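The structure appears below as structure tokens.
All protein chains of the complex are present and in place, except for one that has been dropped.
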Amino acid sequence: MTLRWNQNVPTLAVALACFIGGCDRSPPPGPAPVAASAEATAQKANDVLSGAIQVSGSSALQPLVNAAKEQYETRNHGASIEVSAGGSKKGLADVAAGAVQVGDSDIFAPQDLASQLVDHKVAVVGFAAMANKGPYNEHVSALGLAEMAKVFSGVITDWKQLGGSAQPIVVINRAPGSGTRAVFGSIVLGGGDKFVESQTEDNSGALVTKLKQTKGAISYLALSFADPDLVVLGIKTDAGVIEPSSAAITTGTYPIWSYEHMYTKGQLSPLTKQFIDYILSSDFQDHTLPRVKGFIPVTQMKVSRIKD
Amino acid sequence: MGPSATMVDVSGPLMERSPLAVRPRHAEGAVRVLLTTFGVFVVLTTVTMIAFLGHAGVRGMRVAGISSLLTGLTWKPEIDEYGGLSLIVGTFTSASGALMFGAVPAVLAAVWLTEFAPPSIKVIERRILEVASSIPSVVYGWLALVYLVPIMYWVAHALRGADAAVTGEGLASASVLLGVMIAPTVMLLSLDALARVPRALRDASAALGASPWQTAFRVSVPYAWRGLLVAIFFGFARAAGETMAVQMVIGGARRLPKDLLFSPTTTISTQIVMDMQEARPGTPQNDVLFSMALILLVVSVVVVIGTRILGKPRHS
Partner (left out) sequence: MEYGLLSLLASGSLLFAAAYVACLGYLLINGLGKVVSFTAYASPLAGVDNESLVRFVMTLSIVGIIGWAGLATVRGVASRLGWWSAAADRTGAVVCAVVAVGVSAIARDHAPRFLISLPSETTAGGGIGPEIFNTVYFAVLSTLITLPVGVGAAVYLARFARSERFVSVVRIALDTLASLPSIVYGLFGFLVFVVEMKEGYSLFAGAVVLALLNLPLVVGIAEESIGAVPRELDEASLALGATMIQTTVRVTLPYAWPGILSALVLSVGRVFAESAPLIMTAGTTISRANAYSLNPFRGGETLAVHLWYVNSAGLAPDRGEVSAGTAAMLVVLVGLTNVAAARLARLGGADGTRVRKATR
């Protein structure tokens, strides 16, 4: 068998790349959340439940659910919580169809679903308009609610109309299924879907990158994604500027916030019930939740809402 | 030569045509039934698919109204507005752009390879393209997202001024991406079409004193024009149906593009996939998505049936 230049040699070359390209001599990554577990931090004797539950929906809630998942799985080795994104409306549709056990949502379930689903409010999250930081808007740090509405509905199209220098505004929306879009739409734009039709980006990480790269860009995100390289716009009122902070949200002064709902349907499996109980427990709400950026315990809210 | 040549009716299937065929035993009958079942299965599946989709799609058309689906400007299922025009325009323009950026260069390159290039280069380039056509489309989509979109951002700023309101995603990016995706397949199909040009024709043309250029463009290409057109149509159908890769770079704005090259917009298939994520089966929103799929289906079927008609060899 002769040396086949078009088959064997490229294969060998690639194979040698395995050796040359290298042994990965870097230190092993930090202890995997599952393998580690030395501390028995559980105060109660938890029944060690096993199995898997699936959670899908809001990307804004995902960091919190992941924090809960890590803690929970450390205490219950056989349990597996699988979290995926897709948007609040997908979460609602999935849990109503029975495809997942828990649906995360930034918004209250619409009427036709609300009767089938059970609502568990696990946290409060604030949202804000965030924009690309540039020389054209260095003096703009807050907008009035009415101004914000005009920007996102396409009436105001240039940063100079907001106090900056001449630069067209590039609105980047969230996907129509996004809970963030729905919340922002109902609070800032007054309901309906009055957003100007523009480019949509639903991956929050990619959205932050896009905001940093595109001149004139503005969008809306949960505060957990706030980034120092972006301008986080406060709300301008006659009384001054309201910054989106936990204090302002809990007193209701800063109006752009919503509950984070975890919806379930019908009879809960023991694992699901225990997981939700864990998230609602004071252990999680007082110790872990405050450490996750952007989330506020429901109990701290001095105002409440029954619908968006 | 031999008994089978002239004395037997040759119009039936091989196994019965030949006088040497052995009378089938019972097992043969069973196997024949099994094979026939496969044929029936193919037909049944096609019919079932069209039926299921047609049923859901027609339901959706009753909800939204055909005229709205075809000509309405606002696509907002959340408030029950089902104007599909922006989707249809997006599909057509991105597919046509793909033809411009991918299919036409591919055909020209195929002509060069067949008529002018040294045979060794032809073999190498053909191999390269066969590999290129088997790369998954999402890979091209991802490459476009990471590299093409920033380039388009820069191009847009160069063409429209330093403060243009663009993000790089839009029809230009989508057209280039789709063009790159369909080009290998279109080129391979064109190579096949041009290979069917009889050598005698080329030789005759050369004998009459034509230069290679004249032979290529006045003899070979006209002879093979049907095959080339089939290749282009096939590329169009593929570009129109492409979903995930386009979704990454077209921007997803449900409106007609303000700036034809650089404004974000959407296509039928992109919108179907995005809306299907949260649509609940049985709701009108879901059914309307199937109606848009029906529209896309009709377009694709028409284009491909067109290629079949074109492709039928007519002896001239």
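Think of it as A and B in the order they're written, each chain with its own count starting at 1.
The definition used in the following text is that contacts are C-beta pairs under 8 Å (C-beta built on N, C-alpha and C of every residue); 3 or more make two chains touch, one makes a residue touch a chain.
Keep in mind that this is a model prediction, so the values were computed, not measured.
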Option touching the unshown chain, where A:166, A:206, A:247 or A:303 are the choices: A:206
Options A:63, A:176 or A:216, residue touching the unrepresented chain: A:63
Option touching the unshown chain, where B:69, B:103 or B:248 are the choices: B:248
Positions on chain A contacted by the hidden chain, ascending: 1-4, 7-9, 11-12, 14-18, 21-29, 31-32, 34-35, 51-52, 54, 56, 59, 62-63, 66, 77, 80, 82-86, 98-99, 202-206
Touching residues (missing chain, whole complex) on chain B: 4, 12-16, 18, 20-22, 24-25, 27-28, 31-32, 34-36, 38-39, 41-43, 45-47, 49-50, 52-53, 56, 105-106, 108-109, 111-113, 116-117, 121, 124-125, 128-129, 131-132, 134-143, 145-146, 180, 183-184, 187, 211, 213, 237, 240-244, 247-248, 269, 272-273, 276, 281-282, 289-290, 293, 296-297, 300-301, 303-305, 308
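The criterion applied here is as follows: only the chains that are shown with their structure count from here on.
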Between chain A and chain B, centroid-to-centroid distance (C-alpha), Å: 38
Complex contacts: residues of chain A adjacent to chain B: 86-87, 89-90, 92-93, 96-97, 157, 166-170, 172-173, 175-177, 192-193, 197-201, 210, 213-217
List of chain B residues in touch with chain A within their complex: 76-79, 150, 153, 163-169, 251-255, 264, 274-275, 277-281
